[in-house]
Every structure is written in C-alpha cells, then in structure tokens.
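One protein chain omitted, others in place.
Just so it is clear, A, B and C label the chains in written order, and each chain counts residues from 1 on its own.
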C-alpha cells in the first residue's frame, strides 16, 4: 500500500487506566491493504519537548468504517501530550509503515504480549480469527490493573494470563507460565511483542523447543520510512532497518541468541 | 510590591475580534499594590516554538475580586498559542513587574493609544477616574474593526478617534488628529503607548509644544526582572532596563529626539 | 513568476532546494509523499569505497529541538551504488548528487573517480565532516591542511561540480572554506552536524552506542546561519547552506546570509513533504515581496 500523510480526525478517545489510552482515528480513504504488524508515525504537535514523530502499532482496524485504533501507554513526554488529545481534534499521521506478521500456517499459534506490546496483537488476533486460523493468547502484566483489552482478546480466543503479583492468572512473568514451561508446548509458532527482555526470553524458549518465533521490535526511530538508518537491528544479514524490514522479524534472523 | 510567581486560573477568555482577546486571571492573594503601567510575564506552555516568557501589560484590575485582565493581540506564535487557552485552565505568571505611570498632576492628561498599546491605558484611565484626575483619550487604529475596548474607555472619559480609513472618527494617524494638530493643545501631559513610530511621533509633538510626555516601551525581554540586561533602552543616563527602570519613561530621558 | 533558478558552478538547479545527505535516503523513500523531480536536487546517502555496517544500535536520540545521530556511514559501498542503486534513480528529472565519504584520501579518490563515470550524477558532495566514524571523516574537515590534501587529490580525478561539505566543529570555519576554495572546490556546503552527546540519567550510560553523535535540527540553526554568513564573506565560490531548516522562513534566512542554495535535512523526518513546501514557499515569498529573482536575495542582508 502507498504510504500516506494525513490529518486524521480523532473520533474517540478513551482512557483505559492511568497508563493506557485508546484512540480511534478516522481515515479518509480505503484502508483495505493495511496488514497486522504495521505501524504509524504520529506528530505530537504543540509540545515543547518532543521533536520527532512517535511510532505506534496499529491496534485495531475497522475496514468498513475506515478506522485505525491505537493503544498507547504513557511513558514519557510525547505519550503524555497525546493523552491530552480530545475527540474531534486531528492528529497528523504517516501510515501504514513497516512489514507485517507472516501469513498464518495451518498449525496453532501462540500470541504473547506484554505491556504496550499487546497493541499489534489484537489486530493480528482478529485477522487470524477471520481467517479461521487457530491461536491462543498469553498476556503478562505487573498486576491485574495493568492488563488492558482482556475482554477483547477473550472474545477471540483462549487467553492465558501471568501477573507478577498473582492478582490474575498464574504468578510470575509470561515466560514462567505453565503454557510455556510444560514439556510439550502445543504450538507450532509463537508471535511475541513486548519489552525486549521479555521477547528475548520468549525467543530463547521457542528456539530451545524448535518452535518458529516472530517478534515485533520497538527500536527508536527518527523517520519511520527507511531514510535515516537510525532504527537498525543487527541481523545475520547485517544491520537492517526496523521501520521497513521490520518491525516484525523471525528470531532466527536476529543475533539475539548468539 | 513583592514579585510573585504563580499559576493563575483563567476565569474568562473572550475573543474581541480575530486579532484581540481578553483574559481574566484570578490571583490568590491581595493585589492592592499593583499600579498602572506594570506588566506580567506569561509562560506559554506546551508550545513547540516558544521558549521565553511573553510580557503583557496589566490591562485592568479588579482589586476586590483579585482579578488581573490582559488584552492580547495575536502577532506570532506565542500569542497565537495563548489565544487557544480556555477558561478553567491555568497560566504561569510572574507579576507585577516594572515601574508605573507617574502620579497624576492637577492638570489635564491626554492618553494616546494605538494597537495593543491601549492595554495599559484602560487600567490607567480607571485609576485616574477613581482619583478624579482630568483626562481624555485618543485612540488610533487602521479601521473601526481594529478598535477594541472603545465602550470601556467611553465610560470613563471623552474619547477622540483616528482611523486610517476614516471608518470612525477622524481620518489618519493619531498624530494627525485635530486634538494634537491644533495650535493650543488643552493638555499639560501626554501618556502614550503603541507602536514605536507612533510613540516617537507623539513624543515629537509633545516636546515641540513643551508638554510633558510619558511613553510605555515594549522592548523584547528575556527575563523581565532585571537579570539579563537584554531589554535596554538608551537614555541620557546610559542604557537602562525597560523591565525594571521602565516600561514607563518620560521622553525627556530618552534619546529619541536627538 | 519569480525566477528560482540558481547555478552551483556548472550545476543548474531549477530551484535552490536540495535535500541533505543521510536524511533523504536515495529519494525513492519519498516518492509516496512528493514529486521528487520538483526539487533542485537530491544528495544521496554518504557513499564509501566498501560496504559499511555503520555503528551499533542505538544510533539516535531526540534532544531539545534536535536530534543526535551516530549512523556512521552505513551503506553498501560505491560498487553496489553503481550497479544496484544508480540504475533505479538515474532517471529522476532532478540533480542526483552523491555524498562521497571515506576514512583515507585514497578512499575518497576511489569513490570520486568511480562516481565521475556516472553520466547522470552531475556533482559530488565531499563529506569531510562526518563526526560518526572512528577514522577520517571529520578529521579532514577540522584542519586546513588535511582538507586541502583530500580536496586536491579528489580534484585531480573528479571533473564535474565538486562541492565540499564543511564541519562546524572548528574554531574558524571560514579558514577551512578558503582552503577548500583554493584547493579546487567548486562550492562549499555547510554545516554538517555538531558533535554532541546525551546521557540516560536513569541507566547512567551514554544513550548512543558511540557515546558521541552529530547534532542536527533547528537547535543548530543559529550557528549554521552565522557560519554561512562568515563563509559567504570569505569565499567567492557559491555557498550551500543547511542546518535546522524547518520551513520557508528558515530557508530564506540562509539565502539572505549568503547561501546560493539550501539543503533540507532532519525536517524531512518530521514532514516528508517539507522540501516541496519550501520550494513553493520560496516562490510565494518572492512574489509577495515583488522580487523577480532569487539572485536579488542571496546575501542581500
């Protein structure tokens, strides 16, 4: 799909808890070609302290009504400023950017999300559901309160949960969850997005058990369109740009486990 | 009066026309000591393009309800950003700053304002009125639409008007107004605030006719409190800071007419 | 209609707006957003003799009104440029200029010599000011003698328009500019990035893998304007100005300071259409001020 730059109207703003909020943006043209795993670059206007755009995964798509949703975690100045937006206002976006998760196989996939890393997984889960592809979801968080969008995931599939304080699901990190620690993991593929240490731990387990594993990286970006070479990840084929050759990578191409 | 730094609540925002707006700010303490001619320094927050504070004259004071009003003309990035403020929000101000107009004599004063220069004159006019000091007002603008706060001035005194397109009052600049061009000017003092060329022309006439003349300068400022020495005006006693030794000067101290 | 055409030595630009090396890829990355052909020219990514992987991640950090980068000349090398990239971009109807980088004089010479053979590359920009490589790079741009040596050597093999890109990390940039002029440069472009650094105070570590990086963006604009003004007074060859240009007014500032052409860099990341907006903006400015030709503006402080 051609990349666009447009002012998109915020048609809904919803705070999920003190850290997360959800934006629905109306796109003035067909978005049929946008694929799960892709992302957008948002201009944070009227902010004294941000200079570059901020990248966010596409969290959900309503193809019919031409709506892109973003799930954003407030972590710093840009995301805090964005959290003050109101519906009716406009955000300037460049979209869609990056590659996408690879095509589903016929076996069963486990989607593992932590923190804001769950953002691209909902779009992916809906996509899998539409294609009748088999999958389960494993979500991790510090505590129940930090788990957002659980209901939406539950509508789509079985959901395993790990919380560090045992407030919901199993106690511990996602990588300690029984679905991953049991001898025989019933999945032929794992797709993971979240903090890098989590993704690395997941990649280790997957590699160990010879399960195909894709991750979605969040390297810091300046341009998002392959022009600056700032977002590189080291791969077995050299440094590649996360913004165009990623953000989705198969861990077998990365140098994480060497 | 001690200088303060505080977040003041905007209790009313009113757009007067596409260029001018009026802000009423609530001060959390007594403001009895604030004098006409003084100004404030406003922090323009969440603005990508402004860095320093912006100075504005105190336009009106409600001593009883502890309200400071500002009359602001949109001329650039900072004033545009401020024009987006809504009542209920807070602005960070340093106040009150600068000297003030000198004490009224017993004779009759003419207040001459142009553009945003009328801002300090309303406060001054009300002050004069309270003290039963005799004065008239001469306001100039490009055209009737640019003349704001006319009603308020009319409540206080006789008002002469000059507009460049003759849409109201006499045609021309304030300095062409008959009240200034007639042989015998019936005033023993002139106080003027507006664009520098206007103030200089007024100063020339006043000096010519041996009338005492005060002006309020708008030199660009970095600190507003006498710390940076950026706002200097050349006087017969050397460079002085407009932010502490001004903004009000008697033209006989300035080097304008040499 | 105001005349926007300018000449950099033999190089004719339909308008004074170029895009800066390292901030515009090979032009193609912007095809979805603008008609690249409408630009005065495109300066492509720094090209070296052999393939370079550049520096490890992280290579970038945002700073107040700017950013630090430490890309370190990642590119596939001049031979790959000639075989793979040049055929793709050579038919743009604008000037494609190659930014020639290196660590040794012989590397600069080798790359320049090869680029000299490419029919549709009318000029090179000799990058003697990259702060992000361990050897060479900026070292050539911070002493008159080193600058002269590399420029003399390249001048011998490069026959078309030779632009030399200067480093701002020097005590007196006009000295270096004069040295470049006397060594045969047809034009100088300035400024490259200023050497800077950022520290993550929570991790208590430098943010960039290379510790220091190059500062770009509007933060550096006042320094760039001053240097362009100084250099334009010191040399007779045309000066190309850049550093923090974000809009038309910034571009005009550089032209008034003495720049015959300007480059848009970091701004491309924030608005991929900004270069064309500046082309249109300059024309509007000239019309609005009833100026017939951009030449009346250049250095007309």
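A few notes on this one:
Basically, a contact is a pair of C-beta atoms (placed from the backbone, for glycine too) under 8 Å apart; a residue touches a chain by one contact, two chains touch by 3 or more.
Computed from a predicted structure; not experimentally measured.
Listed by label, the shown chains that the missing chain touches in the whole complex are B, C.
Of the candidate positions B:4, B:80, B:129 or B:200, contact with the hidden chain is made by B:4. Residue C:257 is the one among C:60, C:78 or C:257 that touches the chain missing from this view.
When the full complex is taken into account, the listed residue touching the unshown chain is C:196, out of C:196, C:238 or C:272.
When the whole complex is considered, the residue among B:81, B:212 or B:233 that touches the unshown chain is B:233. What subunit B contributes to its contact with the hidden chain is residues 2-5, 43, 49-53, 94, 219-234, 238-239. Seen across the whole complex, the unshown chain contacts subunit C at 63-66, 68, 142-143, 169-171, 194-199, 201, 204-206, 211-212, 215, 217-223, 225-226, 229, 244, 246, 249, 252-253, 256-257, 285, 297, 300-301.
Here is the rule we go by: only the chains that are shown with their structure count from here on.
Looking at subunit B and subunit C, the chains that touch each of them are A. Chains joined by the most contact pairs: A-C. Inter-chain centre distance (subunit B to subunit C, centres taken as mean C-alpha positions): 47 Å. For subunit A, residues that reach two or more other chains under the stated contact definition are 50.
The set of subunit C residues that touch two or more partner chains is empty.
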